[in-house]
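Worksheet: the structure to be examined is printed underneath.
Here the complex is missing a single protein chain, while all its other protein chains stay put.
When the chains are written out, they are named A, B, C, D and E in that same order, and each has its own residue count from 1.
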Amino acid sequence: MIEAGANHSRLSERSATGIAGLDEMLRGGLLRGSAVLVEGAPGTGKSTLGMQFIHHGATVAGEPGLILTFEMFPRHYYRDAANFGWDFPALEAANKLRVVMSSPEVTRADLQSVSGRLEAQAHQIGARRVLVDSLSHFERLTNDPVELRQMVFEFINGLKRMGLTAILTRENPALLGETANLEEDLAFVVDGYIMLRYVEIASAVRRALLILKLRGSDHANDIRQYEITSRGIDVRARFEGQQGIMSGSPVSTAAEAFIQAFGRKR
Amino acid sequence: MIEAGANHSRLSERSATGIAGLDEMLRGGLLRGSAVLVEGAPGTGKSTLGMQFIHHGATVAGEPGLILTFEMFPRHYYRDAANFGWDFPALEAANKLRVVMSSPEVTRADLQSVSGRLEAQAHQIGARRVLVDSLSHFERLTNDPVELRQMVFEFINGLKRMGLTAILTRENPALLGETANLEEDLAFVVDGYIMLRYVEIASAVRRALLILKLRGSDHANDIRQYEITSRGIDVRARFEGQQGIMSGSPVSTAAEAFIQAFGRKR
Amino acid sequence: MIEAGANHSRLSERSATGIAGLDEMLRGGLLRGSAVLVEGAPGTGKSTLGMQFIHHGATVAGEPGLILTFEMFPRHYYRDAANFGWDFPALEAANKLRVVMSSPEVTRADLQSVSGRLEAQAHQIGARRVLVDSLSHFERLTNDPVELRQMVFEFINGLKRMGLTAILTRENPALLGETANLEEDLAFVVDGYIMLRYVEIASAVRRALLILKLRGSDHANDIRQYEITSRGIDVRARFEGQQGIMSGSPVSTAAEAFIQAFGRKR
Amino acid sequence: MIEAGANHSRLSERSATGIAGLDEMLRGGLLRGSAVLVEGAPGTGKSTLGMQFIHHGATVAGEPGLILTFEMFPRHYYRDAANFGWDFPALEAANKLRVVMSSPEVTRADLQSVSGRLEAQAHQIGARRVLVDSLSHFERLTNDPVELRQMVFEFINGLKRMGLTAILTRENPALLGETANLEEDLAFVVDGYIMLRYVEIASAVRRALLILKLRGSDHANDIRQYEITSRGIDVRARFEGQQGIMSGSPVSTAAEAFIQAFGRKR
Amino acid sequence: MIEAGANHSRLSERSATGIAGLDEMLRGGLLRGSAVLVEGAPGTGKSTLGMQFIHHGATVAGEPGLILTFEMFPRHYYRDAANFGWDFPALEAANKLRVVMSSPEVTRADLQSVSGRLEAQAHQIGARRVLVDSLSHFERLTNDPVELRQMVFEFINGLKRMGLTAILTRENPALLGETANLEEDLAFVVDGYIMLRYVEIASAVRRALLILKLRGSDHANDIRQYEITSRGIDVRARFEGQQGIMSGSPVSTAAEAFIQAFGRKR
Partner (left out) sequence: MIEAGANHSRLSERSATGIAGLDEMLRGGLLRGSAVLVEGAPGTGKSTLGMQFIHHGATVAGEPGLILTFEMFPRHYYRDAANFGWDFPALEAANKLRVVMSSPEVTRADLQSVSGRLEAQAHQIGARRVLVDSLSHFERLTNDPVELRQMVFEFINGLKRMGLTAILTRENPALLGETANLEEDLAFVVDGYIMLRYVEIASAVRRALLILKLRGSDHANDIRQYEITSRGIDVRARFEGQQGIMSGSPVSTAAEAFIQAFGRKR
């Protein structure tokens, strides 16, 4: 939301996601070394967005990447990536990608060793990017929000020390609209916050993307439509003529309704 | 939501449900080997949808099927299926169907043996499909959402190892609209998510179907009407002129209201 | 909601309630041997509907009936029935009715003996119908929703084994609109579900009836007005020109508002 | 809601409240021997309504009355009654009224002795009416809703055995609109239910009265305005042109709004 | 809400607050010896209203006053009062005011001694008014709502025995609109209830005052605007053309909107 012309971060400081519309909203990409939360309901494409960021880094931007997963097997990522035409096994063979799976039973104490493995892999391939899929797994390690916050804070600081630019996914259990309360406050710990939401418009469910926070950088503040295509996430135009989009159940503006009923004024 | 032309999954990879409108929305059927959640309030026809999927597999698609139930007796399924003209005892006799009933008192520890029985039956008839009716039963085995998720995750992986395409029903206690919070996050574990909902329109209660997620495949994103007829589920046109359908209490769009009051513009 | 012509249940399989409008909505009455939940707030007439079903069975349909109560004394039913012109003592004398009162302190363990008494009475008069008033009493026997569901499931199966068609009332603590969550999920256990609701329209409180579920049968899906008259429940026309009836606080449709203000279009 | 002509209760069976508009809504008054709940927020006039019922009984209807209080001292009732011109000390002197105060620390075990004192007083003056102010006090004796319900049920039955017609007040903590859940379900135990509510209309707070339930009798179902005047409760006309009155924040009907803006159609 | 002409309380029985608009709404002021709750969110001016009542008593009405505080030091009141031009130290010197500070750690057991100190001070200066700032402090002494109510009830009765007219402030944690539930029910214990609220209108936040209850007296029932000026609280006209003011987010009435858009009808 920093004004045009005020954008003093050089593009060379940016890690482009490879999603054209999103990179434009981000004014070029993620700030190198930042950690950005991508949150959404099931099926909104959080992991896809993250994989696309990793794939773009490994194939176009010359930034090898890591994927840290706690539940899904590497082959799941291979298969899902293949759906979008991304050849993850080839990237692994070329030392441009590592998929690191941690046991879903990992405890808080184990986190150190997870970080160790991550660092070793990062070193091997000279990784510059990481996808943590998902941060929700951390939430299952403790019921104490203070401990959770500190744990995530330390983990993210670890990623930064490794020189990684990070996308961290987070599952949002609300299908439409907001949860009443984000008690873990993880959004305060990260450098950026991208929200993916379902929105019901005209008897169909659309997807909406919003950048709510981007520390140290300007960003677009409009709510954009996006699609999951055969080539990955495609961010498109903003919504028009709707009120309350972030509630998931927007209504047409009255002006829009008049126009639909009576035609546009000339 | 993957764009037209982008649909690179071959139809031969699909297990059609036999519900024409739904198969069209799914771009041919469920992906083979996927596990899809069908969620809805009492009376929305979750089990009927699942039985139709099993019946179509056994009679048309050459894919024998299993039904796993925790509460209802096999004869209940025979009777309910008969209401739709589906002869389940005949299919059992022809080794194209098995209804496997697990005790409602099954514990988490017993799940392994349930899986064993399921696998044995699957092997006997060469099953390719399964209906798990309902996943809600798993929710009663533990109050720990992390344990529940892992349990369901493992169970589903077991089904996949058996080569089964699965429909898993889940009871939604909210009659109209959404529950505030899906704390078990089961929707993150499955490959697809189909929602069945009641919707009040024009002083009557209609039924709405929505595909919210379908991993690795394009799907329709509109909210469709459906009916439970004497031949099973019948998916019809999308709703028109309504806002907030997923809330269960939509309102007419203002444009629709003008049109109803003043007639359509020419 | 099964389509016209699809109604393959013979009328001889139906137990008419004797409430004309409701029987029409039910396509002739309750399916013999089914158990139907009637839910509503205080004063909506749940017990009246149930007594009318029992009275009609005993006097017109040749189906003697039982009333099982946990709190109200038989004389309360006699008095309330008398208000509608139904002579319950005479029916008892004629062996066409039994009112069975169980202590409100009945425990889960006692339920078996309650069932025993019920069965004995059913046998004595050849009962075909039963009113359980109210199922809410079961909810007070346990705080464990799993145990509750199983208990009710078994109890209902017991009624079916006795060959009884059952109406089970359930108290809904919400005066207007829905409770947020039906955690006991009893609606999943029964064969049918009839909702009675208060609705505020035009500065008065009306009553609304809706059939939400009817296993194995077609049924009307509109929301009907009803009154409690001196002859019992009287189900009337559907509501017109209202949106959000089931919320208890509907609003006029915009079309209706235009019409009221400007007159109907010709 | 029983239809006109259907009102088979004789007026001689009624205990008039002395509030003309309310008696009309009740079709003559409370049924003798019934127990009616009067619920409302602070300042809605529950106690005033109850005192008026007692005063009318003692001075006009020849039915002496009791007031049972758990918190306020008798002198508080004398003073409040005097505000309306009701001379309670004189009625006590004439053996037409007794104000019985129970300690606020009364336990469940003490309830029996409270009933004993009540019965003794009732006998002394030949009481036919009672005001219990307030039933909310019972709610403080137990946190177990089942125990509470049974306790209130027994207490009310005790009042009926004494031949008393009862008004029981109940405090509603919600200032505007409904509480989400009436978990104690006391409304199921009583014979009638009168709701007093605050309603914001045209930048002022009005009072609304509604009879929601009246066992064994017809009653008006409209939502009426009332005022607390120097002569007590005065029930007036129904509200007009408002939707959602019971929510406490009604909106003008659209028709009403058109009329206010453009004038009434001729 | 008692009708005009019905106002049988003599003005000599009133303690004017010195806030002209409020005294008019109160029909002259608080009834002597009554205890009135003033509730509002932070910054709504509860303490200011109370201090103005005390200042008016001490300087104009010949009624010396006490301020009982549990958290703020006397010098805080001096400073805040000075902002409005009220010289509290001079009033203390003239024996027309006492600010009594109780430790924030006061326990329930200590309350007796607090009352003792209060009574001693009241005796010294012949106090007739008291400001208790704030009653919220009592809520921190116990988590048991029954105990709280009794404690406050006794405390208020103590104030009445001392012959004091009391304003008791209470903090409302909701910034806009109502809290869902006033579980402590303190509003039932006091004689009057004045609500201070924030209201968003036309992209600004206004303040609203409403008298909800005033035992034994008529009062205005409209919702008035007020400002905090350099001379204290200033109560002004009622709001116009707004619906749902007490929710904190009112909307213009439709009639108002038509008028704004098309001009007033002539």
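Here, contacts are C-beta pairs under 8 Å (C-beta built on N, C-alpha and C of every residue); 3 or more make two chains touch, one makes a residue touch a chain.
Keep in mind the model is a prediction, meaning the values are calculated, not measured.
A.B. asks: So which shown chains sit in contact with the chain we cannot see?
C.D. replies: Taking every chain of the complex into account, the missing one touches A, E.
A.B. asks: Looking at E:13, E:119, E:154 or E:171, which makes contact with the chain not pictured?
C.D. replies: The single option touching the absent chain is E:171.
A.B. asks: Out of A:102, A:115, A:230 or A:247, which is the one that touches the chain we can't see?
C.D. replies: Residue touching the chain left out of view: A:247.
A.B. asks: Identify the residues of chain A touching the omitted chain, counting contacts across the whole complex.
C.D. replies: 1-3, 6-8, 145-146, 150, 153, 178, 180-183, 185, 187-188, 193, 210, 212-216, 218, 221-223, 238-240, 242-247, 251, 253-255, 258-259, 262, 265
A.B. asks: Which chain E residues touch the hidden chain?
C.D. replies: 41-43, 71, 79-80, 83, 104, 136, 140, 171, 173-176, 179-180, 198, 200, 203-207, 227-231, 248-252, 254, 257-258, 260-263
By our rule, only the chains that are shown with their structure count from here on.
A.B. asks: If each step moves to a chain the current one touches, what is the fewest number of steps from chain B to chain D?
C.D. replies: Each step joins two touching chains, and the minimum needed here is 2.
A.B. asks: For the identical-sequence pair chain A and chain B, what's the CA-based rotation angle in degrees, nearest 5?
C.D. replies: The rotation relating chain A to chain B comes to 60 degrees.
A.B. asks: Would you identify the chain whose Cα-based centre sits farthest away from the centre of chain A?
C.D. replies: That would be chain D.
A.B. asks: How many angstrom lie between the CA centroids of chain B and chain E, rounded to a whole number?
C.D. replies: Here the centre of chain E sits 58 Å away from the centre of chain B.
A.B. asks: Can you work out the whole-Å distance between the CA centroids of chain A and chain E?
C.D. replies: That gives a centre separation of 50 Å.
A.B. asks: Of all residues in chain C, which are in touch with two or more distinct other chains?
C.D. replies: Residues 180, 251, 254, 258, 262.
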